[in-house]
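First up is the structure itself, then whatever we jot down about it.
Rather than the whole complex, this shows some of its chains in their spots.
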Amino acid sequence: MVPAGEATEETIRALADRLAPDDAIIDGGNTHYKDDVRRARELASRGLAYVDAGTSGGIWGLANGYCLMVGGDKAVVERLAPLFASLAPPEGWMHVGPCGSGHYVKMVHNGIEYAMMQGYAEGFELMSASEFELDLPRIAALWNRGSVVRSWLLELTADALAANPKLEGLKPYVEDSGEGRWTVLDAVEKAVPAPTITAALFGRFRSRRDNSFADRLLAALRNAFGGHAVRR
Amino acid sequence: MVPAGEATEETIRALADRLAPDDAIIDGGNTHYKDDVRRARELASRGLAYVDAGTSGGIWGLANGYCLMVGGDKAVVERLAPLFASLAPPEGWMHVGPCGSGHYVKMVHNGIEYAMMQGYAEGFELMSASEFELDLPRIAALWNRGSVVRSWLLELTADALAANPKLEGLKPYVEDSGEGRWTVLDAVEKAVPAPTITAALFGRFRSRRDNSFADRLLAALRNAFGGHAVRR
Amino acid sequence: MVPAGEATEETIRALADRLAPDDAIIDGGNTHYKDDVRRARELASRGLAYVDAGTSGGIWGLANGYCLMVGGDKAVVERLAPLFASLAPPEGWMHVGPCGSGHYVKMVHNGIEYAMMQGYAEGFELMSASEFELDLPRIAALWNRGSVVRSWLLELTADALAANPKLEGLKPYVEDSGEGRWTVLDAVEKAVPAPTITAALFGRFRSRRDNSFADRLLAALRNAFGGHAVRR
């Protein structure tokens, strides 16, 4: 299992040269599903099988087992089933469809993850700005006890806040690793509205723009029509 | 414990007339937190205590216990602790702060709930539009086995999809019950961005507008400048 | 004509004490329309008329005339017509309805203004990030020559960019003056989706949060589940 991008492409090309017919390559990284479809076709012409395994669970998967969304030819996936079963928690892997579908389902999974994280982040920021002096670490822990918003991400939130209640020393700088973008592109391609996933993605983009041209233009415009002061 | 709004106001007034000093009224509904603050002050002038208990867990709370976020005077809440402990799951209730804070925390909880639900809904709609024929009920169940997006809401999603995989017979009509709106108003008041919570609320509004004036105006405008056809 | 808020309230109270029956007070500031309705009722009980005049045109109105949206009693507004006609450009004022409606229409006007400004700002930021080295001041000017997006705000944009093509020395800090917030609150109250107006408002809020708690929580969470590095 390998990371995404050109490194993956090269590894697969190198692997393919060393494999024999009926061998299978499993990409357990975060490849775009259309690249899976292309690769599977190329490898099939050489008698090789290709399987895309979307993998979720983060660094905790090593202990808990990884949730695996597997795309590929049915017979090949069945042959590899023991491997997936050994990596996943009980009932924690599934053959979701043909080549590409594993990474497709994982991509959507990550889009949802963006929206959930952003929803929690907005809620905790609101509470941090409240007139009540709220104990955010304890509230995060409380909500995991029977509330409607309980989740694994909320457990991590509770842990992170317990360790650093005011999140001191952290920069408000949020990376994105690609699947969120792909989900938005897929939504645009399919003409399906995805406002929360996209808002979450744009929030991350915004966190990384220290000197937003858009915001400086807005400040300049307010000054231009209203004489409102600008900050320099 | 009573529902929100004028019915609650009347019930509390009627109750107050029958209570004696040091008695306490608990509002376990979804009152706006500023109404709690006002009520607590009014009742205090008559020697009565008021406690606001935000309650989460839905209809499942009866079996699982309700997650309770309690606002009110410390001594009063401590006196009532056995009551809260009997309703909540273990460690499932908390005195979050002074009067109003219980419902405030519950309000933000519900705002987060809106964003999470909308995030899942967008993801499953995307998958329902996919070129892969995806088994959405099984994918929802799978994701609860170790994935990053596992949650109680996702368990309910899995159940709902298992019972009705294509959600046939349902209308795409989504109500809102007030706390989502209050969360957005609070964000505006505090100048805190809440894009996903608001997108989720607006999505619900949109689901209820059968003949959107905005969309008709957009269609008319496209026709006006571009000669694009409109549907009648 | 006076600014909004408590200063306006006091001025109106002081004025009312000095006026005689049938005198009229015109509020040409940015009062919330519900305050207009309340004030008009209070003043009516003393025989005084109240007129709310939403005023647009910014600091340029002094030369060009102000666009005036007037709310109030029909007979009173007709009596004051020469005054409005002298302040507005030709056909540039209108009696839009009863008390409160003038400021209501102006409030929505400002909400639209937020969305338009943000739309331009996003477009120019995109172009500023382009691989083509685009001459933004000249493009802004060009678009005012026959394009679909030509507008007065775009003329101001062209002027602002001509004066400072890279907007150097400006801080990306954008104030808001209240009507945008009121428009969002009104949309929430009426259950009408207003995604672009709200996105514009939240963008301004975001521009003023130097150390967003939400974004720090997101960074902490990414670290918690994925081991992704955080910036300190």
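Read from first to last, the chains carry the letters A, B and C; within each, the first residue is number 1.
One rule holds in what follows: a contact is a pair of C-beta atoms (placed from the backbone, for glycine too) under 8 Å apart; a residue touches a chain by one contact, two chains touch by 3 or more.
Nothing here was measured: the structure is a model prediction, and the numbers come from that model.
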Identical protein chains across the whole complex (3 displayed): 4
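One rule holds for everything that comes next: only the chains that are shown with their structure count from here on.
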CA centroid of chain B to CA centroid of chain C, Å: 31
Whole-Å separation of chain centres (CA-atom averages), chain A against chain B: 26
Distance from chain C to chain A - Cα centre to Cα centre, in angstrom: 38
Sites on chain B at which at least two other chains make contact: 148, 187, 192-195, 199, 202-203
Residue ranges of chain A in contact with chain B within the complex: 56-58, 61, 64-67, 69, 71, 88-94, 96-98, 100-101, 104-105, 108-116, 118-120, 122-123, 125-127, 129-130, 132-135, 138-139, 141-143, 145-154, 183, 186-187, 190, 192-197, 199-200, 202-203
Chain C-touching residues of chain B, taken from the complex the two chains share: 148, 176, 181, 184-185, 187-189, 191-195, 198-199, 201-203, 205-206, 208-209, 214, 225
Chain C residues within the chain A interface of the complex: 58-60, 117-118, 120-122, 124-125, 128-129, 153, 156-157, 159-161, 164, 167, 169-175, 177, 195, 203-204, 206-207, 209, 211-228, 230-232
